[in-house]
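Here the complex is missing a single protein chain, while all its other protein chains stay put.
A, B and C label the chains in the order they appear, each numbered from 1.
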Amino acid sequence: MSKSDHEHHRERDSEATFGEYGGQYVPEALMPAVQELEDAYERYVLNNEDGFMDEFRERMADFGGRPTPLQRADRLSERYDREIYLKREDLLHGGAHKLNNALGQVLLAKYMGKERIIAETGAGQHGTATAMAAAHLEMPCEIYMGRTDINRQRPNVYRMRMNGAEVNPVTAGSATLKEAINETMRDWATTVETTHYVIGSVVGPHPFPKLVRDFQAVIGQEAREQIRERAGRLPDSVVACAGGGSNTMGTFHAFVPDDAVDLYAVEAGGSSLEIDEENALAPNSATLSTGTGGVLHGAMTKLLQSEDGQIMESHSVSAGLDYAGVGPELSHLVDTGRVTPASVGDEAALNGFHRLSNLEGIIPALESSHALGYLEESHDELGDLVVVNVSGRGDKDLETVLEETEKRDLEAAPDVEVFGQ
Amino acid sequence: MSKSDHEHHRERDSEATFGEYGGQYVPEALMPAVQELEDAYERYVLNNEDGFMDEFRERMADFGGRPTPLQRADRLSERYDREIYLKREDLLHGGAHKLNNALGQVLLAKYMGKERIIAETGAGQHGTATAMAAAHLEMPCEIYMGRTDINRQRPNVYRMRMNGAEVNPVTAGSATLKEAINETMRDWATTVETTHYVIGSVVGPHPFPKLVRDFQAVIGQEAREQIRERAGRLPDSVVACAGGGSNTMGTFHAFVPDDAVDLYAVEAGGSSLEIDEENALAPNSATLSTGTGGVLHGAMTKLLQSEDGQIMESHSVSAGLDYAGVGPELSHLVDTGRVTPASVGDEAALNGFHRLSNLEGIIPALESSHALGYLEESHDELGDLVVVNVSGRGDKDLETVLEETEKRDLEAAPDVEVFGQ
Amino acid sequence: MSDIEAAIRDNHPALITYLTAGDPSLEDTKAYVEALDRGGADLIELGLPFSEPIAEGPTIQAAINRALDAGTTPAGFFELVDELETEAPLLVMTYYNMILQYGDSEAPRASESDAAPPQSKPDVRLFVERAAEVGLSGIIVPDLPAEESEPLRAACDEHGLDLVFIVAPTTEGERLETIMSQVSGFAYVQARLGTTGARADVSNATHDSLARLSAYDVPKAVGFGVSKGDHAAEIIEAGADGVIVGSALIDIVAESDTPAIDLEAKAEELKRGAIRGTDGTGEDEIDAPEPEQP
Partner (left out) sequence: MSDIEAAIRDNHPALITYLTAGDPSLEDTKAYVEALDRGGADLIELGLPFSEPIAEGPTIQAAINRALDAGTTPAGFFELVDELETEAPLLVMTYYNMILQYGDSEAPRASESDAAPPQSKPDVRLFVERAAEVGLSGIIVPDLPAEESEPLRAACDEHGLDLVFIVAPTTEGERLETIMSQVSGFAYVQARLGTTGARADVSNATHDSLARLSAYDVPKAVGFGVSKGDHAAEIIEAGADGVIVGSALIDIVAESDTPAIDLEAKAEELKRGAIRGTDGTGEDEIDAPEPEQP
């Protein structure tokens, strides 16, 4: 290895990785684009060149509706006998935190002179956010979505199309998120010179995990200031759900240096944490709690995988958490003990959904309901002052919740038998 | 008539009416409740007794997400060659301006010591807003909704139930909004001592039109300040859709004293402005443009009615505008020339919907799409600086828009044939 | 003393009956009204149907819908009344908008004209004039509280018609006094909160209301929920001067194969019950079995 190689690697260690995680495990054809993006990230995002971050923040305020409120949850506070505050990302345009990232990346693509936007989507939240951002910024946009997900998430498909995006069905494998990501990467490998791939979470090759985190970090920045104003001090703990981990890192980032603030990343416990090794099937997507290190979709991170290294099918009642990987920075923060991984199963998440709807008049996304479910299960360890990120609204989940509630005897659910009448 | 009677009547003229409109045309049993509400309106809303308005504003910020942005619509501005700004009530919690009023009234009911909330709903927007507010403030809540509307608006029914509200189907007549209002009035006439009826627009007996207007007036107050900050001056015109007229009066109220600001109330032109007198059927709900004075649901106002005084079935592609009456204050402002009534038909509204979705990345409610459709039809008279109220988001309307778009050859629509694939 | 007040005082305890005109046709209504008159009704209310009857329960709502479907109009209504020759005086019961719009067909729609000129307030006098002309003795308007009644009361005064006010269980204190000071004909005592409709019992609110009104020297008739002779007896015993029966009669119109005969019999039963109330006796064994509740 030459000296310059050595140097190159040292530099990479600090920039492209988080401890042992991260990196750029992509086909050679994509490397120049990934490096171009690194450059753009540094210039526009880190150094605000051409006023990029100013424009981003302005558009997030005017178009996106930032800042979002930090609301005291009166009845949850009473129930858990501590102060519970909700960060209301459900009020963001599009109905979830996803727009923070989508708008940031589409705007960045524009600054980079790209002519076309592609993105993957699972439940459709990132797809709709990207389609909205692309319409807003006048960029042609194509979204890859698994055929199974298309059939399950019609309204989000309609929304994307109404915003002028094309929706490309992916039929491989189980035809859900994982396959959609694979297919988007393939599109990108073909069109990389003119196209920007808007990755939907803090995953993928460097610089995506940092780029997405920095666009989402506004959640925690606002929340940190708001809680100090409201409660006069920093919270004892901050709770967010984790799929890929973008709302998670977005909420945590500003608090990471605050050692006294405990950070809880709540994953989908699905129906069980036990893994079916035989069939390479995880009935959960609790990657941080149960996963092992490996490479998926461009980064070294914790994964749900078989002994051989095959990626498992993950499962959760919440489509947006249903992913076998997780952001590399979160993997690192869990390994170093800064972030505590937790998991909440389907049933507890459904109860969390009903509890917030019923007690606070906020219908949360099923993803966010995992963070809320954690309050019920483990509020004692959270301290006296707790911030929970409500990453999105649950309008998209009504049918699923109804179906899943009908199957169960849920403590917090209303009588759904009468709903159909 | 005794002297005190005379005085009483003089007083009423200024307080309970708007010119010849308004008043309190309700059954005797309700009069004490209506007067109790007058008293509460004066004490809590007008005089901020017990800090009512402070608490209302605080909750609208933390729970509701106020202030909402005033966004420059870049591509609409380009298209119409003037400055178009959008007031983003679609970003309010629940997805429409309706929460301003619902939260205000539920909170007021609480201050008044009421124990139960009832409300009518058509498309379900006011019902969901009321259910959310009632859950938030821990008040039992029942919503009356026409059976036909229940079948058309399932997701909103689910949302209300998730928030813990009961939804009572109304089967009389065409089983839509008008019947639901009648039925809610009947409930109120039975339970008036413990129950507050949260009327959903600036209609009904005094003090409802003022009460609802004052809760909604925050829209125009914010917009007025925001446009002055952004554009350095007041707008040449302000445009809002009008069903009952709550988003309309909410947007206009702060601008009424600004004589140089033109106010446009855009009603649903439906399929035609011609009225089918024979069958007491209006294929529109352009009450301000074509209606005549009469009494409906507690107030003297403009109505769609037959020569004999029977109320007509109104029609619009947008359920939230589909009402044969309108707020008495709007009737008055139209008669005095302060507000210009306008109407936009189903087709132009659908084009307005698609245009905003496609050009700006905002999917508006079909109601709001009427205001947007008016830009296309008559932007020349609006002047150089225009504020349009986007009263709600269109998630609830996706199915309707799809169906209605498939039937037509719409200039601004994407190719919806592929949506189902 | 007005026709109406006289009809109640002279026939004490009085039976007041309600039917929706045009249900199922104006012809039928004519026959039914005559039957009630024969059966002993002392005062007859006829409903002029309005599309939004917010004070009515399901029974009368349905009657109104049948009447509207049959094409009942104010013009037809007045012709019917004009033809009727009953012993009992007739009142019209309708909603305020029907009164406002009557005869107002010439009013220009606000549309086409450049700047819509302020419309003149609809005039209630045409309706009252016509009501007087066809021989109606009074008007009841469920959605017109005393506070809004000035124009209609003036017109009624001018034409010698009574404007009957409703006193609800919630009507108390100052408002009660104001209303009682304006009473003409009789005070319509609403037996309970809620809407019209036959009920199985007499509410406590009735007793309370009658007690509250006992100091006023005006005829008091109790309606809302009265369906049989026993109710009538109880109400009269509690101090009322008359009972008002509507939904129970409409059930007969809707369900009976011989409505005229049954209406006459029902009126007799109710009138007997009312009379029984004056001498404090108990049950009336010959009461018809309780009708099916809708």
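Convention: contacts are C-beta pairs under 8 Å (C-beta built on N, C-alpha and C of every residue); 3 or more make two chains touch, one makes a residue touch a chain.
No experiment lies behind these values; they were computed from the predicted model shown.
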| item | value |
| --- | --- |
| Partners of the unshown chain among those that are drawn | A |
| Touching the absent chain when the full complex is considered, from A:216, A:237, A:289 or A:351 | A:289 |
| Residues belonging to chain A that touch the chain removed from view | 1-2, 5, 8-9, 12, 16, 19-20, 23-33, 35, 172-173, 178, 182, 185-186, 189-193, 273, 280, 288-298, 302-303, 305, 307-311, 334-337 |
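Just so it is clear, only the chains that are shown with their structure count from here on.
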| item | value |
| --- | --- |
| Chain ID, smallest distance between chain and overall C-alpha centroids | B |
| Distance from chain C to chain A - Cα centre to Cα centre, in angstrom | 66 |
| Computed distance of Cα centres, chain B from chain A, in Å | 36 |
